[in-house]
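Let me begin by handing over the structure; questions about it come next.
Every protein chain but one is kept in place in this view of the complex.
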Amino acid sequence: MKRARACVLRVGGTNCDEEIKVALEELGLRTDVVHMDWLEKGDVHKYQLLVFPGGFSYGDYVRAGAVWGKRVVSKIRRDLERFIESGRLVMGICNGFQVLVESGALPGGDGAFSETPKAVLANNSSARYECRWTYLRCENGSTPFTSKIPVGEVLKIPVGHGEGRFIVESEELLRELIKENRVTFRYALPSGKAAEGAYPFNPNGSEYDIAAICNKEGNVMGMMPHPERAFFGWQAVGYGGPEGAGDGRRIFESIIEHIEGL
Amino acid sequence: MKEGLVRSICKDPPILAADLREAADKDLVEISSAMGLALSLQEMKAIQGHFGRPLTDVELQTFGQTWSEHCIHKTFRGEIQTEGGVVNSLLKSYIARATMELSKPWCFSVFEDNAGLVEFDEGHVIAAKVETHNHPSAIEPFGGAATGVGGVIRDILGVWGEPIALSDVLCFGPLDIDYSELAPGIKHPRYIFNGVVAGVGNYGNNMGIPNVSGAVLFDRNYAGNVVVYCGCFGILPKSGYVKDTKDGDLAILVGGRTGRDGIHGVTFASTDLPEESEGLRSAVQIPNPLVEERLRRAVIRIRDEGLATGITDLGGGGISCATGEMANRSKLGLTVELDAVILKEPDLAPWEIWVSESQERMLLSAPERNLGRITEIFREEELESCVLGRFNKTGRIRACFKGATVCDLDLDFLYNPPRTTRRASRASAVRKPLILEKPKDLKVELLRVLSDPNIRSREEIVRTYDHEVRGVTVVKPLQGFEGGHNDAAVLKPLRGSWMGVVISCGITPFYPDPYWMAGCSLEEALRNNVAVGGRRIAILDNFVWGNPEKEDRMGSLLRACEACYHFAKAFETPFISGKDSLYNESPMGPVRPTLLITGVGIIPDVRRAVTMELKRAEDPVYLIGVTKEELCGSAYLRVKGVEGGAWPEVDAASSKSLMDALTKAIDAGHVAACHDLSEGGAGVAAAEMVLGSCLGMELDFRQMIHETTRSDFVLFSESQGRFLVEVREDQEEEFKKVFKGLPARRMGRVLGERKLEITDLEGGKISVDLEELAYAWRGISWN
Amino acid sequence: MIFTVKAEVSLKRGHFDPEGDVAAKALRDLGFGVASVRVGKTYTIKVEAADASEAEAAAKEMCRRLLSNPTKDDFKVEVLGFEGRSG
Partner (left out) sequence: MIFTVKAEVSLKRGHFDPEGDVAAKALRDLGFGVASVRVGKTYTIKVEAADASEAEAAAKEMCRRLLSNPTKDDFKVEVLGFEGRSG
């Protein structure tokens, strides 16, 4: 644990970096918030976890996450490939998920990146920004991000985005994602049944109610909901108790357990 | 105009000079209007009398900006002649006077700076500011509202505050109004609504500051005069509040580039909205939150490293006002090099650079030795900056461009404009009898009120604002999956402390009497705050009024200010900041006098905060307060299109003792849920508590403490000072003890089923199930 | 008949375009020799009208009332084709 270290990246327009740092530090992980410029010059390999946080990178102009995603490809692709291939963890939350998709890191290709994005996070089907709590059903409890959450368990975690409708390039790819167990969370009804597109349980109209996916190896995950906003019980008044923990904490606990073992 | 009064003294850069010495009154008026100064004859004459030399356009524009209503609040600081005598400054006589007389030790800085500051805990202060952005939003709803949010965030940065929350209060015309009813040049409320809501959401979401509080009102009156209030709240360590610009310090401008956008925004906000407002292109401000987000990071880093001696935002009047104010505040002078300013487009005239209101800019002062580090931080945050000049001891504000001095003014004169005099006529509403048939079916009435645009769920708007970002929102604007509307928001701004900030608002423009309207707005802001557990509340006033040069508008403004003083004193809640937006007039008439009161309270432990949704079946439900026959201006009568009867009044003493008792009960843990009674009265409050939860409620109105004659009146009266409280069943006795001798009565209990059951005064029963309530409140129009 | 009309809304000249600036910078970072970018929006509208000129007039009115703001936007309307009888 002493050596483990996390890097929360930011660029202009990123704005959820602080709360992710708080969550990781709360669990004892040394965490730096690092501007992309510095990382491009510096060394990503001293970290075991790289987080692309939420926000509106570059104003979300052109397309949410696109500008940052392309910058990742053009500036730090080789470093990131090595980072991912060495089994370290990369996580994208909200805008960070959009960045990972636009860069081609998720769903990913034959290598760590696909040449062109194979998916997109499109405008919500409501055509609006949606800030609301969702029920997330865990679909795969054996990734480094979900090891502390049994399959079928329902977490209460909020979303806040205007572009979160996950669609993939082809039916085939969708089937592949499902078959390979790479859909880690789906939007669900309170009972734990899949939302099957029902608004507002599925808040954005994502295909197959997809809220989060990971790469083939399971060490890169992107999710639209914000676990860092459901880390403490008091963040979830009305959804849990003020004391104790919020459901999002278990994702961070899973991560920490994994990187401690690296 | 007399020949040669205004002439060009330089082609490149273009500079005009006006020799006022020879000018007749009508020339003065003409110059003021031709240059867009919006100065009155009295003000032009004061300038004429002061200078024994011609003035440049840069100098005249400086007066135009600095002496504008927006910058100097001349109506609020001026003299008012009334039937009963002369009032010397509304601000001093009423608003600030209440604060002075209350003299609360926790007021840290009031009425002085960009925002009001109150103590939070031993080491920290809270900053709060609320602004209006009505005219820009009427012309370009998206950009106008977005830059309104951007501007008020900079007010918080301008006191070194880290912004932690936003609020917005919006007043629109009816969304279904027919085009033919709109005056030419007025945009349809639907268009304005879409743009304003998107603009507020876009800027706040981009900045990553949660929008946690607000209100949305609809009325025909606002079709011609949209009202957009934007608030921002921040926190900072006490030691971070540095305002001590020194002789020799540098003035540093940072942020967005300077362009032609927003030129004359200030003088523009100080005059009526012209019919052909579409020609005012340059007054449109373009928002770019991406720059402001970086500005926020840079400002906080500079604060934490202690690098600067002063800071202020650039708002109305641009560089001219920001530099002038900063120099004046420290009794210094400054020479500004306009060539240094980084421009968006070439060939701006010096006066345009000087007064441009381009967004996302801040002004800092710092000793030269820190310039390197400051510039490095700016570079790291991808911000452009420049040094404008150096502060000196001259007491003069000077500007140079291409080697020539284009402005040289004495700050003492500039900041002591001639007093404005206004006249006020007596203004109180006349009470008419209330003529209203008894309704046949109370249930129908309740559903109709619930489906009124002023009462209906705000979810469609509020969900487009991120209210969770930063992860510190404890009590949210929408509660639970059901999305009930809480009365106020609670934030937990510090990592190591359970203490919370409580933000609420009060706005009741539909009560016709200006005095009681103001009193009710103030009381509502407090009531909302107390309902979730807030206390030690500081308040902010925001007046939106018509043309103050008209006696009747001034009369009602005066009455509203009187109420502000009386009730702030009575409730012991000091004003800490505020703003007035006057001249809200359109071809469709003056705006309805609209006063927003914002409340900023604290709560010692956020875990004690109370939300509005019902918690447990069988818990007793109490109604606190007295219900009178006060329906004039109520949602019930407005839905019916009926006027008349008594309007709500505020009994401060009794209301305060109820609030104090409620705070005690909340702290002791007796209260499971609480909701204040406001628009729509007890009927709507009860329905909302059911709608926000998975439980129901049963109420017997025969138990109510009331002074009315009819069931529909007890259900819909909007008497102030009332709350519906779910009391924890096992603590009912203790709760009763807290309220001993006070008007609090058990009305019913929480039900396991999701429905509202009401017994009226005659013993008649109505039962409304959740589907019906939800359809009216959330669905499409009910009838 | 149903006409397909394209309305193009763009920022007036001289108005600052933050989105265009971000796109230009991003393209330059990717190695393109881009001097500037301006962003606009297109609406491809299927509208019921008796003839092409009525369709065009309707689309212009839509731009004036909802799709653009004369204070900051220019718009341009073009009828692309039609589809025969409407139900």
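Labels for the chains are A, B and C, by order of writing; each one numbers its residues from 1.
The criterion applied here is as follows: a residue touches a chain if its C-beta (ideal position, glycine included) is under 8 Å from a C-beta of that chain, and two chains touch if they have at least 3 such contacts.
All values reported here derive from a predicted model rather than from experimental measurement.
Of the chains displayed, those contacted by the omitted chain across the entire assembly are A, B, C. Summary of contacts with the chain left out: across A:A66, A:I84 or A:I157, the touching residue is A:A66. Although one chain is not shown, part of chain C still touches it, namely residues 2, 8, 10, 20, 23-24, 26-27, 30, 32-49, 58, 61-62, 65-67, 86.
Against the chain not shown here, chain B presents residues 188, 190, 194.
In the full complex, chain A contacts the hidden chain through residues 62-63, 66-67, 70, 102, 116-120, 122-127, 167-169, 205.
Definition applied: only the chains that are shown with their structure count from here on.
Our note on geometry: chain B versus chain C, Cα centroid distance of 36 Å, whole angstroms. For chain A, the set of residues touching two or more other chains reads 58-59, 61. Shared interface positions of chain B, defined as residues touching 2 or more other chains, are 288, 290.
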